[in-house]
Structure formats: structure tokens, C-alpha cells
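Okay, handing you the structure first.
Here the complex is missing a single protein chain, while all its other protein chains stay put.
The first chain written gets the first letter, and so on, giving A, B and C; residue counts start at 1 in each chain.
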Amino acid sequence: MKYSLSFEKPISDLYQKIEQLKELADTGGIDLSAEVAKIEERANHMKEEIYANLTPTQIVQIARHIKRPNTVNLCKLIFKDFIELHGDRLFSDDPSIVGGIGFLKKHRVMIIGHQKGHDTKENIKRNFGMPHPEGYRKALRLMKMAENFNMPIVTFIDTPGAYPGIGAEERGQAEAIARNLKEMTGLRVPVVSVVIGEGGSGGALGIGVSNKLYMMQNAVYSVISPEGCASILFKDAKKADRAASSLKITATDIVRLGISDGVIEEPLGGAHYDWDATADKIKKILVRDLTAYKKMDVDVVIEERCQKFRSMGNFGYTT
Amino acid sequence: MKYSLSFEKPISDLYQKIEQLKELADTGGIDLSAEVAKIEERANHMKEEIYANLTPTQIVQIARHIKRPNTVNLCKLIFKDFIELHGDRLFSDDPSIVGGIGFLKKHRVMIIGHQKGHDTKENIKRNFGMPHPEGYRKALRLMKMAENFNMPIVTFIDTPGAYPGIGAEERGQAEAIARNLKEMTGLRVPVVSVVIGEGGSGGALGIGVSNKLYMMQNAVYSVISPEGCASILFKDAKKADRAASSLKITATDIVRLGISDGVIEEPLGGAHYDWDATADKIKKILVRDLTAYKKMDVDVVIEERCQKFRSMGNFGYTT
Amino acid sequence: MSILDWFSENNNKAKVAKKLDIPEDVWVKCSSCNATLYLKDLEANFKVCLECNYHFRVSSEERISQIFDKNSFKEIVVPIEPIDFLNFVDTEKYSVRLEKARTKTKKKEAVIIGEGLINGQQVNAGIMDFSFMGGSMGSVVGEKLTLIIEKAIENKNPVIIFTSSGGARMQEGIMSLMQMAKTSGALYRLGKVFVPYISVLCDPTTGGTSASFAMLGDIILAEPGALISFAGPRVIEQTIRQKLPKGFQRSEFLLEHGMLDKIVHRKDMKFTLSSIIGLLNPHPQKKS
Partner (left out) sequence: MSILDWFSENNNKAKVAKKLDIPEDVWVKCSSCNATLYLKDLEANFKVCLECNYHFRVSSEERISQIFDKNSFKEIVVPIEPIDFLNFVDTEKYSVRLEKARTKTKKKEAVIIGEGLINGQQVNAGIMDFSFMGGSMGSVVGEKLTLIIEKAIENKNPVIIFTSSGGARMQEGIMSLMQMAKTSGALYRLGKVFVPYISVLCDPTTGGTSASFAMLGDIILAEPGALISFAGPRVIEQTIRQKLPKGFQRSEFLLEHGMLDKIVHRKDMKFTLSSIIGLLNPHPQKKS
């Protein structure tokens, strides 16, 4: 699984060479440690070089990496006494959105996030992180509960998008997302969101109307997937690379556009190389923000959120 | 359809005799008007006698009469500019509960009621007035809308009960009714309910947590249908008569028990003999109550409703 | 609703730990897997079958001892008792039924209310008992549950109600139906002061009980395998004239359909409740 992405091939080649050298040293009884060290240094340089110059498409690959820590992984690493809560009280329990309560240090917190799997079986269970309306309705139920009991809300965004299927449409996918956008605006508790992987369109925003939005370093956030954009606008599904660049979906883009409040650094190569370090980085930010919000008046918190989204838009003025 | 119920047979026999006499007079050229008048007087006496001494089972028959004016009939007769509103915004539009807005004189009113049909086809469409959870959720949506726009709510109760089916259970029949009981308690507008026919158990109460509850003269309100009670408690489905008496389900019983605030008189023999007169009686009561509530502070209105249900119960005190 | 299928004697018997005809009654047979279990083992295992995890019904006293810190539960005795105000007679008089239930169960009604500690955290609780007339809710049950909720509006303790009930008590006619609105109304007022309410659904929770306070928990937990329904299975079968699927209306089915927050094994119930209260309660008042 290490260095398995296409653009990581040079790195994986080098590490293979290192392995070969080590084996040779072992079997032949030769001292190749100087050689090995040299190549290791080269590999490190190469990694820094490659990971510092990722294209948007490469970042998308990392954002979607199957071993990337998902919401449940992060919940367990970041929160104490996490208890998952289920169901929308209307139709079903959507496994592609998980929610629950837990402690972040002294803070009683409601956590809600999209849930992907680490293998095909898990992904089928989780519908590849693509929620049905039930997922958004469960999320809203939990957010209202958090509001009632004065618990700040943390959401982890990680979805290719809301599921495009017959049942989802029948049961009001559009209604469910729209309602969340409206209701989240007025929540009487602070909401902090982190795009931990893929921020796919309305399906992402449906749990993303927050006071603070952070992007993981290799996360993306987009109005449409590069593939979808390519096939619709570029009339050529193969132009996903160009679409990925044009759409400005990387963490730095999203911050530059004023949508995100900051980037959370990942271990070299991506969050999947070190879940603990990743969780730790997120935890620090969350603790900092929730501590700050605890001192703020709730009406100020709501006003901040309202104003944040109110001011979004980029247009010219006519004379 | 006139005098079609079993206990109305003596009346229908007399009227048949009258018809025969009239025919005889016509064809034979004889003057039988004195005879006819005499029998007509007897028929009238008999009607008064019979309808004044109805057994609970007979009242149940009238309450369920297929020609009895239903919610939609009454809406059209009582309210001006009635517009039906559909859907729960979650799963479907339940035809067994209808809701909409209309004017009652100057009052802007939200009306919600169970809906039965006047024939088998209509009844199949309306599921015989037995709602699925969607019906209760539509009702709640409309009640919240009424609350937002400061419109008093009128509910018409007429159901054998909430539907006992697989889909209904899957989608939370119990949850839907329970939530309505809770949410109706706190509605910031007055709610007036009329049991216009059959008040069947939780399915009835699900739209019946009101400030004022009226019983139509031949309506019934019960924790369980007499048939259901007979088969469960009496272990004999044929003892529905006894169950109907034991359960105390008639309008006078329900008033005497302190559950209903009054009986609305019906035309002799039942509401189905005169829809207009029936609607008129209901309208008068509604106008009176809504006019009175308009002058009341909303917190007093809520408190009245809370206290009304809070005080319900009949128990002894131990020493 | 309130069609208490399993209210019938037979069914009722099947669900309680069936004592075998062996000296000193020390063996019981699991009504689910038929395993023969040593009574003390069963009791040490929270009355959960050691073979198949079947959760036997437990009395309110057993429940209290399983959940509350030792000797911490104080019953609130309310000086009221059910009366036969309708002079209701089915196969026997309601008053006689009540007397028999009292004699059989040594209880006064189908619910006990009180205050207690769960790992040092104060809660107000109602614990229903199916053995008393099928846990059915009449005026007294409704009143006592309302009182414990109202008590929480004052003392701000979280409320926990363990349900086990066939629904409304038909012998009290329409008045039993109104207990649904009364208890739900109390929960509305509880919600207004932001005090958490946790509903724990135990076998069975049906009819008027499920369609009122049982389904109104901020958090709804259930024991495994509990029957939870509005309409009872037999009524549905009679209505739709077909067999119901296996597992229909059981806890696991409800979880899948979004009606429950979590299914909790009885041995984990205390810990789970304790954690939830610690997390949810905005008005914590600890006593040890």
C-alpha cells in the first residue's frame, strides 16, 4: 500500500532498490550501508520534491486514498468515550454518515462525518461515502440534539457526493440537503468542519455550514468532481486533469478563495502514512477553536456563521 | 342509502308503507292523505324514539356511515378559499390525512383531518382513513407552518386507527404519532379538534392534542375499536356490542369523562342526513372559539392545552 | 394500537424464565434456544442466556439492581392507586384483575419511579414491569411517569425510562389513551429546559407506550431482540393476510430502520447510560 499511487512510482522504485541492496548485503555478507544511506537520502529528497509539487489530480488521488483515515478512525483517535448514535427516526440508518458524542478534552462534542471504507466490502456497506437523504436527516437530528444540550459540533467531510440513485431522489435528496443548509445556519452552537478527504459538492456542504472550515493539506473541495466536470463542460471524460486544475479545488485554492479558514498539515505523502500524527494535528485545532468559542456569546457565534456565508461570492461592480 | 342501518329497519318499513299507500292513492284515485299523515307522524315519533335511544354499537354504525360528511366535504362547506397542501417532504403524500389552508370568516386557518371515502374506490385511495407515518408527518409539517404564520389549527378526527402494516411499522408509525403528541403540546397557536366520526385510538390522538375537543353527537372516541377489544379482552370477537358499551366511547361518555369540551348536535338520524346543517353547526362553534382565542395571549393558550392533558387521569388516593 | 397480542397468558409465560420441575427450582430453560441453564448463572449474567444471548424479561427490582449504584435508588412513593372508574368487566372485573395482579406481583402498579445514581451521576427514572397487567399504561402509570418527568424539570436530573409494556390499559378506556398525550406533553416541557431524556426499550414495547414516551427519547436505546411496535404482529398479519418476515419489529430491525440510537446488551447498559449522561447532560450534579 505504501507508495502505490502512480506518481509515487519513482519513490517506490528507489525503496525497492534499497530492499534489494539490503538483501544483497545480508546474503552476500557485504557492507552496503553507505550505498543504502545514500539512496535513502535520495528517496527522502525525492519524496519532498514530489510531494511539494503535487498536481491537483495527484492531490485528488491522495484525498481518495483507500487507506486514508476516515471519520470513524479519527473519532477513535481524537475523542474520548465516543459513542456512535444511529438513525434518522424516519426511514433508516445511513451507514455513509456516522454521528456520535464524545469528549474532546473537557468539551462535550457532537461529531458527524461522512464515512468511507478501507476496502471494497467496507465501501459497499458505506456506499462509498455517498449518503442517501437519511444520512443528512440523521445528521440534522444529531445537530438539533447537540443544540439542545449545548454541545459544539464537529463535522468531518469526506464524500464523492450525495448518492445519485432512484431511492435517494424519491425520498428527497435535494430537500434533505437544502434543509440542512438552512438549519445549520441557525444552530445555537459553534460548528467546526474539517474536509478530511474528498469534499464532493452539495453532498459535502450538506454537513458543512460551519463557523470554521479547515482543509486537510491533501483534501479537495469542489462543486463537482473533476471527472463529472470534464464530461459535462469539457465534453471529454479524459480531461479530468484539466478540470481538476480549472476548478481550483485544492486546500490552498480553497483557502485563497476565502472558503476555508486554514490548512491542516499532513505527514509527508499524506495522512494515510501516519494516522496518529494526522489525528493529533486535527485535535489541536479543534481544541483551540472550541476553547475559543466557549467564551463567545452564542448569538455572536450564529452571527459569525451567518455573515461568513453571506459574504461568499465573487463578482464585479457595474458603474 | 336512507335508513339503511339495521336498527333503522322499522323506520324504513314505515316509509315503505307510506310509499305504497301513496301509490295506491295515485293509481286507485282514492284519498288516503289522512292515513299517510298518520303513519308519517308515527314514523317521526319512531325516529325520535329510536335516535334518542341509540346503543353504543348503533352510534358506532352512524359514526362509520359511508355517507357521513368527511373532512374534505366539511372543508368545502365551512372554509372559504380552501387550498389543499400536500406532502410530508420526506417520503410521500398520505391521502388518508388531508391538510390545507382556508378562511373561517376573517380567520386564516390551517385545517388537518383524517380522510375517508364515500365508496369503496375512494376508500381504497384513502386507505379507509388509516394513516401511515407520512400522514402524521404531513400533519406536523402543516402545524409547524401554521405556527410560523400565526394561524389557528382545526383538526377533524375520523379514523379507525393508524394503519397496521409492514411499511407503516418500518417507517416508524409509533415515532410519528409520539412526536405529534409532543409537538402539538407546545404549538404556539390555538388548536381546536372535532371528532367528526370515528376517533380510533392513537391514530386519532395523533392529530388530537388540542385546546378544545368537540364530539359530534354520533361520533365515538376510543382507545381501541370495540371489535379489537372484544377479541382481545373478551376473547370473543362477537362481543363487540358489550365492548362498545364497556369502553364508554360515545359523545356523552367522552364529555362526562372530561375528555371532550362539548357535543355538537347532528341532524336527526345523523350527520349524513344533512351535510349543510352539520357543517353549519361546526362552523358556529369554530368561529366562536377562534374568536375567543384571538384575544388570548399565546402563552396562556399553550398553558391551557398543557394543563388540560396534564390533568387527565382517574385514580384513587391511598392513605 | 394497544392491541396486546402477546398479552395473552401463553405468550406471557413463554418469555419469563421458565422454572423446571427439578428440586429447588435451580434450573431454567431458555425460551429461545432451549438450553438448560443454572439459575444462579443466569442471574449472574443479568438474566441473559449464556448460550444464545436471549434477554429474559426482568422485574423492576432486578433492573434497578443492575443499573443503579448500590442502594442509591430511592423510590418515590406516590399515594395513588388505580380505580375501576368505568366498572369495566370483560372476562373478569377490572377491580378483580387489579387485585390479582397485586397479589401475584407484590407490586402496586406497572411502573416504579424514583431517583438514583448511575456511576455517581444523579438521574430520575421510571422502570416498567411487564408482570403487572402486561405493563399496561392506565391513569396511575401515566401519572407516575409524568411526575418523574416533572421532578426532572425541577431538579434537572436526566430522565431514564425503561419500558416494558403492551400499551394502553383498555380497562380504563379513553382515559388510558390520554396518558399518551399526558406523558408526551410532560416530555415537551422537559425538552424546554434542556434536560436529556433517555428511553430504554425492553421487551415488549408496543401500542400506546411505543407511540408516546418510549419513542420520544433524545437518545433511544433498546435491549437486543425486544419486540418494539405500534401495531402488534398478530394484528398486522390479520390485516395484510400474510406471514411477517423473521425479525420484524425486533430491536435489530428498528435500528436498521433508523428508529434507535443503539442496541445495548444488558451487561453493558449501566456503563452505556453512564457515558451518555456524562456526555449529554448540560446540568451535571454529581453525588458519590
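Here is the rule we use: a residue touches a chain if its C-beta (ideal position, glycine included) is under 8 Å from a C-beta of that chain, and two chains touch if they have at least 3 such contacts.
Predicted, not measured: the structure shown is a model, and the values here were computed from it.
Judged over the whole assembly, touch between the missing chain and the shown ones holds for A, B. When the missing chain is restored to the complex, the residue among A:49, A:169 or A:276 that touches it is A:169. The hidden chain makes contact, of the residues A:45, A:125, A:182 or A:284, with A:182.
Residue in contact with the omitted chain (choice from A:229, A:271 or A:290): A:229. For the chain left out of this panel, the touching residue among A:139, A:154 or A:209 is A:209.
Mapped onto chain B, contacts with the missing chain fall at residues 81, 83-94, 101-103, 108, 134, 138, 145, 148-151. Not every partner is drawn; the one left out touches chain A at residues 161-166, 168-175, 177-179, 181-183, 185-186, 201-203, 205-206, 208-209, 221-224, 228-229, 232-235, 243, 246-249, 253-254, 257, 259, 306, 309-310, 312-319.
The criterion applied here is as follows: only the chains that are shown with their structure count from here on.
Separating the CA-averaged centres of chain A and chain B is a span of 54 Å. Chain A and chain C have CA centres that are 42 Å apart. If you average the CA atoms of chain B and of chain C, the two centres end up 33 Å from each other. The residues of chain B that reach two or more other chains are 171-172, 175, 179, listed in rising order.
The set of chain C residues touching two or more other chains comprises 191, 215, 257-259.
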